[in-house]
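A single protein chain has been omitted; all remaining protein chains appear in their positions.
Note that the chains take the letters A and B in the order they are written out, and that residue 1 is the start of every chain.
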């Protein structure tokens, strides 16, 4: 009896000690602490992945830009809520008549975060830096946009990039005037300068932290200290810390030349699972997130959250790889186009407000052509075309990505299933090939010819047809698998038309040509949405995602 | 203490019995339905009296004892009759009342000392616990009393021993501890359930002596459960004989022995080895040449086969010669890197088995007799020395020689429950040796199997059955049939009858003797039970701790033991002082 009591007493004591220890570790992971009282000044936003690089010159993905837009500014910005260019660090600019010289009047009294002055010398430093990228810095995974916009570098081992760029030189006659000289006209330059990749970065910091010291290979670059720990720009927020996989923290730039704003601290919380993001918002752990799944919209609204839509500035398409001999036959491609019920697809799987696409560019872009060939939903015609082509029993690989949601494709599996069912209905046997988005799916679609039809899309960077279509049809590519020099030339020519009017007409013709050739089926322009807590006001939704948080106010 | 002594009643009512069982019925509920284990059992135990319940396994004796102390298994219950202890019906008591009765009024000394002591507690504390629970003593007083009780039970160095754990005790010491525990609170009735069955022979007598002494001293009544009629007759005033859940006969011990009424009692009397041994002894003393109890073939035979084989080549016809055989096992050392220790199981043993005779090797546990048997069967190789079978050395590497050897030497093992493959039918089991050695066609084999069944007196419908359906005795017969299938010359019986009930045991022994006579088999008979050995052996080797301490013809060893150890073994046979009628 006594022994039993002794054991019981010690057992209870041990239990009490253990419960004391267990109580602490309760907070959920990932999100940062809230500030104590008064008006809230921390804004917590869920990112779907880590930024690839904090140096925007080496970035081309949405998450890097999301962070970059808070820290950096370029010469040119956008009109709020539109894709159109507006002055930013350059207060005004003039173009010479021959289109070869751009003179920028710079804002005065602006400093970089490290105290360096922002002046014309700094501007030229940045341009020269981009043009003089060598070696691995010239790979598409790093200086993607400089290549696309400029067309080349000062010197290069790749002949197509060797000295073929538009950019010639940069001059700084005085501290507030920068002059850019081009070898040949590039009408879209102004629009392009609104890209985060062309932000102005502090020359001091670039040198001090060896910003160009990238090692490794093009497909697996190892970034230097500048890009991982010391991004230095002129924007309203300063880089504070980055815990990979967890969060990126920015604090307000008290010396900012513009409006400092209520939000003094931004925490980008990395939550890769879409459901988890929604749950984090519902639990109150975050203030908002991007890419709301269409199925969640109603539920969130009912629960009192805000849904903010961006104007769609994107395209979702079904690409058809002509390296596959079956797909090289235009009749087969037309059959596929006729087989798809786009209206049903949009109604059943895409967010409210989404429109069916007829061009590879959205209607708001100059060059959108209302009279292109459309391939209406007509299963009978599809079957007839297949029979004509002798491919009544066709089997095709259908590649689609898993574990991802993109602004132009919030639910890839559903789009896949809907289109797959449509194709099966006209006798085509679909062989599903799912792959994780990154790196497998992207690498395969863009790096190899080994795929059939696949789903992909694009969100525009700035208001220009070339920005949309050149990515796809500017040159022979693995994704589309065809070589049509005529089309490539037409596109290149349209790009360099001297006037906006002429350019518009030229682009319209190109769009018509594309839809005749039908390398793919443009499906829709899905409406991307964000969700926020009710007290978040003034989120600057932008079709090109130029969203800087110093204009956000948080009500009590 | 003999059966003739009168019970001493210390302060008890001379007329009312302490324990009175009236028409007891106990039923068990199993998967297969209800079965009545005990029915219509009635007998009394008076104060100071020792009553023995004798029966074989399944007779219900342990069940009855368990019912008295209220410790029936979960699925058993008293469904009829009364158990009156001091006038109160134990069967009608609630669990609390019975618990109060236990320990202080009714004590128990259970059978197996190995599993009845808590291995993780010191021995002393277990006994002290009994004292404390029953309110006899507490704390230091309890501990002091514990030491006293252990001394009383005959445990030397009791104070030190009380602080030790059960695994540090030998079997005999543990049983003493259990006795001390049982008597700790001075109960008026002590139930001793086969208190010495699990012990070595030499220890048994001492333990029982001590128990008897204590109970006489304290005036405790004893209900002694045993399967050995000789032991019961020696220790108890009255005997209750049970068979298949019923009482077949009760009476004073002496009377039962002289004049048994019931058929079963008579069979028991005839079969009990200890009594048989006594009868042989008496017959010898009286000069009567009574062979009814003797199963040894060469009784009174002039076919002089020398008892010891060594040093007489050519003359003797030995089927097996064991020549200075030693077996040493290497054990892992105690500590991590110490050298492995060696354990000598068999030490320089030499003997021979004459053709057609039975040689018994007797010893207690740890004597090495089983190892000898295994070496005989070539299942274990001797470390040194040689075993010769029919002149040739055993244990060569030649497979053909090995197979040939195996045909001529066959075993019968102790445990009938594990010596037959449970998935083989009986027919298949017996046929297996024939098939393995490719003997005869299918029909011939089937014929041979039937012959073998006849030899061992089993009905032929047993062929279709599985071992689980047979009783222990039947299984052992099957094992014998299997052993005989190949017409071996030598059969090694390794405790072949030790696990059987008394009556069945005697039947099997008779069968073995009969077969020996008909087929000319030689036996190596391993056993720990001298009483059994006396009935069957021509020659006896006594082993102690790996060595043969004495060997000779059965007559020599039993009538005129040379060594102290042999004498102790002989004296340990229960019933050595009984007065028995000469005709069983």
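The rule is short, and it goes like this: a contact is a pair of C-beta atoms (placed from the backbone, for glycine too) under 8 Å apart; a residue touches a chain by one contact, two chains touch by 3 or more.
Rule of thumb we're sticking to: contacts and distances are computed from a predicted model.
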item: Name per UniProt, for the chain absent here [options: "ABC transporter permease", "Cohesin domain-containing protein", "NADH-quinone oxidoreductase subunit NuoF" or "Threonine/serine exporter"]; value: "ABC transporter permease"
item: Contact residue for the chain not shown (choose from B:215, B:371 or B:507); value: B:507
item: Selected from A:283, A:347 or A:387 as touching the chain missing from the view; value: A:347
item: Option touching the unshown chain, where A:232, A:334, A:359 or A:420 are the choices; value: A:420
item: Option from A:204, A:251, A:403 or A:505 whose C-beta touches the chain left out; value: A:403
item: Residue in contact with the excluded chain [from B:407, B:446, B:528 or B:547]; value: B:407
item: Missing-partner contacts on chain B, residue numbers; value: 28, 30-38, 56-60, 63, 244-245, 263-264, 267, 377-379, 402-403, 406-407, 409-411, 413-415, 417-423, 432-433, 436-437, 464-466, 468-469, 471, 473-474, 479, 482, 486, 503-504, 507
item: Hidden partner interface residues of chain A, rising order; value: 274-275, 293-299, 344, 347-352, 402-403, 411, 413-414, 416-418, 420-421, 430, 432, 434, 436
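Please note the rule applied: only the chains that are shown with their structure count from here on.
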item: Chain centre separation (chain A, chain B; CA means) in Å; value: 90
